[in-house]
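The other protein chains are all here in position, but one chain of the complex has been omitted.
Right after this comes subunit A.
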């Protein structure tokens, strides 16, 4: 057995360092948890079991008489997500090109494009929803605009990254045979990016379905509207049905979209 691995350098130093880090972390953890333990008001847990017993069984006992109403609102939720994602998916295309390094010659202009998308992504969904509910009034249209605007920032950034990753050699070949900019766009760039664009738009649709379920909390339409009413009335049976509906619809759409996306790319 002639082959022996050469010794690792600084073995001892490293071990001392790792142990010190471990000890320091342990001390911090003990101190932190002790603080939490000492200062907590443990009495809130006293009748926890009783409260759960009042609510949980009712959640699992949905009020089927409400099915039609809940279904109507769930469909509205899906439509809000669909319309919003559609707006975003289309709006994001020009912005994606604007923010892609290899499509814009001027670095300043290109950075500005990236900033616009970053700015859009800094707005939290619910804040936007509240803004739209105030400005254009409550209802699903406010929800559509909210979803459209939030999804647009993320899709724009993803589109830009897809465009930046294309094979520019194809573009070179089209330039060399005398094609103009429009023709290069349709023959060299779109075939490379469109399937990926669509795939990310579908993925964003999955996210938007979930996002649009809570928009109703601030009055922007969808199933959230019903959730607020049911919770306020302590109508746990109805809330149970709503939750069940959301879970079923989200799962079905997730499943379908994953299948489609696999075939796209």
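Here is the rule we go by: a contact is a pair of C-beta atoms (placed from the backbone, for glycine too) under 8 Å apart; a residue touches a chain by one contact, two chains touch by 3 or more; residues count from 1.
The rule is simple: contacts and distances are computed from a predicted model.
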{"item": "Name under which UniProt lists the unshown chain, selected from \"Phosphonate ABC transporter ATP-binding protein\", \"NlpE-like protein\", \"Cadmium-translocating P-type ATPase\" or \"Acetolactate synthase\"", "value": "\"Phosphonate ABC transporter ATP-binding protein\""}
{"item": "Option from A:116, A:131 or A:179 whose C-beta touches the chain left out", "value": "A:179"}
{"item": "Given A:87, A:116, A:131 or A:170, the one touching the chain that is not displayed", "value": "A:170"}
{"item": "Missing-chain contacts mapped onto subunit A", "value": "167, 169-170, 172-180, 182-183, 186-188, 191-192, 195"}
